[in-house]
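Right, I'll just put the structure down here and ask away after.
Removed from the display is one protein chain of the complex; every other protein chain stays in position.
Take a look at chain A:
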Amino acid sequence: MRVRDDRSAQGRGGSGSPRAQVHGTAGSQGRTCAAAAGGVTGEPTPIASRETHCHLVAGLRNARWDPPQWTSPKQQNGPTRGSATLLGYTAKAGSDTAALAQPPPPPPPRAPTSPGSVKVGAVPNRRLGSVRGVPVSSPPGRRARLSYPGTGRSSSEAREELRRRLMGLIEGNRVMIFSKSYCPHSARIKDLFSSLGVECNILELDQVDDGANVQEVLSEITNQRTVPNIFVNKVHMGGCDRTFQAHQSGLLQKLLQEDSAYEYDLIVIGGGSGGLACAQEAAILGKKVMVLDFVVPTPQGTSWGLGGTCVNVGCVPKKLMHQAALLGQALKDSRKFGWEYSHQVKHNWETMIEAIQNHIGSLNWGYRLSLREKAVTYVNSYGEFVEHHKIKATNRKGQETYYTAGKFVLATGQRPRYLGIPGDKEYCITSDDLFSLPYCPGKTLVVGASYVALECGGFLAGIGLDVTIMVRSVLLRGFDQEMAEKVASYMEQHGVKFLRKFVPVMVQQLEKGSPGKLKVVAKSTEGPETIEEIYNTVLLAIGRASCTRRIGLEKIGVKVNEKSGKIPVNDAEQTNVPYVYAVGDILEGKLELTPIAIQAGKLLARRLFAGSLEKCDYVNVPTTVFAPLEYGCCGLSEEKAIEVHKKENLEVYHTFFWPLEWTVAGRDNNTCYAKIICNKFDNDRVIGFHVLGPNAGEITQGFAAAMKCGLTKQQLDDTIGIHPTCGEVFTTLEITKSSGLDITQKGC
């Protein structure tokens, strides 16, 4: 029930269309009407007019009757059952549009309250797309939904989307049957295929929420309004009679024997978070899937295994090194808490790297194993399009192999950018090298103001290294600037030096070694001033470039943003070339985060191969910058909120807080900071959530779920805190920024 209500409320399936559908069919003929004409195959259909079909009736889309009562031919022929009854309900639904929101009262009284989802789940074919694809991601009554893109969509867009989904089902399955669970003709067809021992995918239109729309779009595609509606190897067979005829003539068997035109249903280029998630989901759905993954070594020669940036040179080693740095702080704290040691504790880089690399190795192995278990073909080669549906895979030895697939997903991700100044590629490293660097980097210059720069600079300083961060202009561009400045100011107080408004112009090697000595010349962005300094290591963290330039996209005409190298996609992650999709960091205007790539990849696979409708929602995605003092956020920055909603419509609540654990440790008061941004004209809904403090990631995650549910300030206030924690501060926010009241904490 919830699912159904929700979806009709969202108009995902085009809530307007079923009504029209009802009107269109309400007065039409009985179940044996003949309406099929030439299908997509364009073959003549001489026998179509003699076919018997169950007519699809839109008003029945929500009725869940017990199939046994309807499959018995005797009952079908009975005077009170059958078409007359069907039409009666149809007419009712059609005349009362409000009835569409509720299932019509069907004969067995338990229908509306019976566990409908259980029944749907019990349909023999577990792959039934719309069954799997209906996770209750958005509870009914979720107000935030109203502002989402997509609700305002015209029904034609919804129709287009449904068409795409149906084409996916037709193209993605050897035998695709659109039927109704109680239709005797459909039952005959199912029996036929099962007697042939052929596995078929069945969509029971009476058991999916948007069956009426499916029917309508199907009739557009095939010119056949009736069920069963059968496709074999993408060829439209027609209905029951035509299929039986094709069986008799041997046409059906011939079609069944034909192999798919392509070796794979899906080839994913890039074995990172998004690519692997998509590939595995497609494989779970029974598709033949290949993943191509190849790591081009860095200029320093670093390379790594399967899993992409996150696992090898991103989130995972980053968080572990952050943890190493946090432990350094914990060691200092621990003395205050009674742990006794007198000597100065030194940090050993090699020990840390070895432990981290061991862990990464185990993850790489885990991915390999997981792909094997799911029968995904993994090829450690560089993939490049050579023509439509065809890719060239080049392995480390230069051997080339060609593969074809019906669909492709690009998930090649990004790699760190270089400055383009003398000495950068020769002597500088990037985050691609840092996490496996075999020697301690020593005195380090981090160039950049991205979160990568702050995180790396932060943990290097945390393990005791001399760190300078050179920033051209703004810190953490795109993040809330007040928070960004607080992140940096904490780092500055804890020994990280910042060189603002400077850019390096030359890196020169003075001494070789591990590490060696590098001279960096930097120039002011505001004047002629230049400075020179000697560092052991220069880490570039100035941004990342998408790996889209050398994978043959021009050969098949996939559009790439010339400037950014990113790939524009529609809201279904589809590129301008319909069979090519993209997920992850290479998407234009989307978020560069592992969990979003995983979600997008998984949902994409379900839409492609299971008829799901659910799209990846890129709104209110939480994230955390693992700087020495972590900064977690969800929703809008204050700047963005002002831009979107105007300052006078917002109320910002904020406060400093002092974690209990910091009090005894004697750590700075008035450093940790909590801020929420509320939209005054939408029930004080929380549209921005920001927290600077220990475990910010853990805190933000939970509140992000609340924001997905449309969290308001009142609901935050009504929430009981967990004492004593940092997160509880959000349940007692009282001071508004506009009041100008003091938020510093005095004592407790």
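Here is the rule we use: a residue touches a chain if its C-beta (ideal position, glycine included) is under 8 Å from a C-beta of that chain, and two chains touch if they have at least 3 such contacts; residues count from 1.
One rule holds for everything that comes next: contacts and distances are computed from a predicted model.
A.B. asks: What name does the UniProt record list for the absent chain among "Unconventional prefoldin RPB5 interactor", "thioredoxin-disulfide reductase (NADPH)", "Hemoglobin subunit zeta" or "Vacuolar protein-sorting-associated protein 36"?
C.D. replies: "thioredoxin-disulfide reductase (NADPH)"
A.B. asks: For the chain that's not shown, point to the residue among A:Val296, A:Ile534 or A:Leu660 touching it.
C.D. replies: A:Leu660
A.B. asks: Looking at the whole complex, which of A:Arg188, A:His347 or A:Lys425 touches the chain that is not displayed?
C.D. replies: A:His347
A.B. asks: Out of A:His359, A:Lys555 or A:Lys640, which touches the unshown chain?
C.D. replies: Answer from the full complex: A:His359 touches the omitted chain.
A.B. asks: Where the complex has a chain not shown, which of A:Gly307, A:Gly406 or A:Gly693 is the residue touching it?
C.D. replies: With A:Gly307, A:Gly406 or A:Gly693 as choices, the missing chain is touched by A:Gly307.
A.B. asks: In the whole complex, not just what's shown, which of A:Ile189, A:Val208, A:Val235 or A:Leu320 touches the removed chain?
C.D. replies: Final answer for the missing-chain contact: A:Leu320.
A.B. asks: Tell me which residue among A:Gly328, A:Gly406, A:Pro504 or A:Gly710 touches the hidden chain in the full complex.
C.D. replies: Looking across A:Gly328, A:Gly406, A:Pro504 or A:Gly710, the contact with the absent chain belongs to A:Gly328.
A.B. asks: Could you list which residues of chain A touch the chain missing from the display?
C.D. replies: 273, 276-277, 280, 307, 310, 316, 320, 323-324, 327-328, 330-331, 333-341, 345-352, 355-356, 358-359, 362-363, 366-367, 370, 463, 594-595, 598, 648, 651, 660-661, 663-664, 680, 718-725, 728, 731, 736, 738-739, 747-748
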